[in-house]
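Removed from the display is one protein chain of the complex; every other protein chain stays in position.
Think of it as A and B in the order they're written, each chain with its own count starting at 1.
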Amino acid sequence: MRITFERRLRQPRWLSVAVPVGSVVFAFFLAGLVLLATGHNPLSTYRQLFDAAFLQTGSLTQTLISATPLAFTGLAAAAAFRMKLFNIGAEGQLYMGAIFGAAAGLYLGGTGSSSPFVIAAMVVTGCVGGTLWALIPGVLKAFFKTNEILTSLLLNYVAALVLTYLIFQSQSYWRETKGFNASVFPVGKQLPPSAVWPSWTIHIQGGVTVPLGAVLAVLAAVVLWVLYARTRFGFEARVLGDSERAARYAGVRVRRKILAVMALSGAIAGLGGASQVGDFAHSIDGDPNGLQKLGYGYTGIVIAALARYNPFAVVVVAFLIGGLENAGNTLQGVDFPAGLVGVIQGIILFSALGGEVLIRHRVRIVRTKKRAAAAGAEPAS
Amino acid sequence: MKRSRSVLVLLVTAGALALVFTSVTFGGTSKKAASPYKVALILVGPHNDGGWSQAHYAGMQYVQKMLGSKVQFTMKENIAPGAQFNQTVASLSSQGYKMIFGTSYGMITKAVAAKYPNILFEQATGTDLSKNLAEYFGRAEDTVFLSGMAAGAASKTGKIGYVVAFPIPEVIRHANAFALGAQLTHPGATVSLVWTNSWFDPTKEKKAAQSLVGAGADVLGQNVDSPAAGQYAESAKVPWVGYDSDSSKFAPKSWLTAATYNWGPYMLKRVKAAMAGTWKSGFYYGSLNDGFTGIAKYGPGVSAATKAKIATYMKKIENGSFYEFTGPLYDQTGKLRVKAGVKMQVLTGGANSLYGMNWLVKGVIGSAKG
Partner (left out) sequence: MNNSLLIVLIASGVAYGTPLLYAALGELLAERSGVLNLGVEGMMLVGAVMGFWTVQHVHANAGIALAAAVVVAGLVGAALSAIHAFLVITLRASQIVSGLALTIFAGAVGLSSYLGNDLNLSGAPATHTFSAVFPASMQRWPVIGPIVFGQNVLVYISWGCVVGIWLYLSRTRPGLNVRAVGESPAAADTMGINVTRYRYVHTLVGGAFAGVAGATITLAITPQWVDGITGGAGWIAIALVIFAFWRPELCLVGAYFFGALQALAPQLQARHISLGPTVLWTNALPYVMTIVVLVIVSSGTARSRLGAPAALGNPYAREER
């Protein structure tokens, strides 16, 4: 008796939703076992998680703060991974977008330009910063066939070093040099008021603040979906992802596509960085224990994978994972297990990966009788 | 086939619903404790780092012990200043916390304090003040000076290594105090600096310690928060002065002493005032006299004569007859920076104030820029 997998000819739609959902449920179940085994009460822990993520007053605002960067990096990953271009560099591209966006905000905001202009400039420069950083692995892949996984990953470390350098190891434009406080500890310059991104309040649950970045993330998701589902660019990208050879025969210019998709991916991540500065931090955070420890870029990859690279699903999943991260921060303390957030995210991803098998393959239990052909076996129900 | 598929869907949905349902109803209600006064302590590193954060945590435990059930303390660790800190404050606020101690520079800004006018904020090592924001720190330079005396006495060659974090006035004045103390017991001693650019990074600190000993230092000191340099010192059989708390268990033979912080009494005073409604903002700068700073117990390598000398100077500092940052003080280039008899003040005096000090004294080798 053997279990074999047969590739499905068609991938049923409902499975594409049921499997990720089922994986999450299964993951919580497994993580619950881990909690039990280590002496924590899973039910009360999960209850606290839901409370802190979505139900308490002010929790949705905090969840949006966690979810906005995740949506950007998730979309960035989805844009690239869809084409089997494994851009692991969203983290570094986000930092670069933050640096470029902050520069625009500091400079233009200081010259008295109107706020919409400054913010638009920050959006554009944020995208540019991310794109430039992503084009390095892009060019190396397109022209030198260098594996983009490692190049984009290593550049994350370099970007982190640049970020720290700008604030802690130099008197750069981004660093606050005036004032007594500045000499006491290195901090970044605060954005002038015209460069601070707006937010809107929805009057539910005591007031939920929706930052501009969240709106932009949703817009980016729409653009990305249209691009991949309805344009030739997207079609070619998907073909290239499935089979490079087929794409070449179809006349797709592979090099250009690689560059374009990396640029797109980097732009989205860079916009996330600009949002970090414009929406939340209002200055560059060069502290190695600050922005660099939050791992937005890497979590984005998890989100993209779980969402099966569908841009709208990415936004939804980013919201949920943002809730999880927010809850992890809130609950962190002596009696809440540290590292639980990573454990749960990891198990969710494992389950989703495992479940993916069910989407692409049909499970067959084959009874091998002594000389009977395997073809006569009953299919699994 | 279709039937089994819908069964699968039903099972998955049922499972999901069951999970949400059970955890929401049976997970227990969140605690509704109204009477104890809720205070939060926010640490920049792990609560048992053997250094800075651990000392703050010990302070919290002291207050908890003294006030018992009247106060409910929570502790958040590994929170960096910035977005993460702001989120933590937001959630603490929604959970009804009335007082927050932030233990690293930059955590509580005026903006944050203004956003939560009903919470009392205490920020360690900072300078911003507002109606609900107070600052607290203390004369660690006095005790670092005393610990430097132990280092100077233990050194045979006069070459001392000092592992430091960021080139900011706080660290620079501690390095200067350390050097001045070492030069008291060992005239002509030099202190070499290696910057790690992190408050807490065992691997970097070990590498720094290794490089200092390799370049000739025969005693190690530090102004960073992990005992990694001490572990290296122990293996290299080099005497070691720690920082923040008693970390002698990491280096039983090498341990000399350390400048320690005793945050408890100040925290207790402030929590009591907050509970009584008499809390007022202010800038607190503790000292040996009120027990805010101290010296850790000595290791086997400190001679009786040194202990006596340190005790003498400690008394002198306490009764005000000695202050290590009294002129004449020369910088690394030999220029006179503080005239004879002039005492450096905490906040006033620009580059000649403790909080603005950006130059290193004579005998310290290394750059004040990192």
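By our rule, a residue touches a chain if its C-beta (ideal position, glycine included) is under 8 Å from a C-beta of that chain, and two chains touch if they have at least 3 such contacts.
Predicted model, so just to flag it, every value in this text is computed and none were measured.
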Among A:Leu140, A:Ala263, A:Val277 or A:Val317, residue touching the chain not depicted: A:Leu140
Among B:Leu212, B:Ala274 or B:Met357, the residue in touch with the chain that has been omitted: B:Leu212
Hidden-chain contact residue, picked from the options A:Pro116, A:Pro193, A:Gly206 or A:Gly339: A:Gly339
Subunit A residues touching the omitted chain (full complex): 4-7, 38-39, 86, 88, 140, 144-147, 149-151, 153-155, 157-158, 161-162, 165, 169-170, 295, 298-299, 301-302, 305, 337-343, 345-347, 349-350, 353-354, 356-357, 361
For subunit B, residues in touch with the removed chain: 46, 48-50, 54, 78, 161, 192-196, 200-204, 206-208, 210-212, 214-215, 217, 226-228, 231, 235, 249-250, 365-367, 370
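The rule is simple: only the chains that are shown with their structure count from here on.
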Whole-Å separation of chain centres (CA-atom averages), subunit A against subunit B: 35
Interfacial residue positions of subunit A with respect to subunit B in the complex: 12, 14, 18, 21-22, 24-26, 28-29, 41, 43-48, 50-52, 56-59, 61-62, 65-66, 164, 168-169, 180-181, 183-187, 276, 280-281, 285, 287-291, 293-294, 326, 329-330, 332-334, 381
Residues of subunit B defined as touching subunit A within the complex: 1, 4-5, 8-9, 12-13, 15-16, 19-20, 22-24, 26-28, 30, 44, 47, 74-78, 80-84, 86-88, 90-91, 93-95, 105-106, 126-128, 166, 168-170, 197-199, 355-356, 358, 370
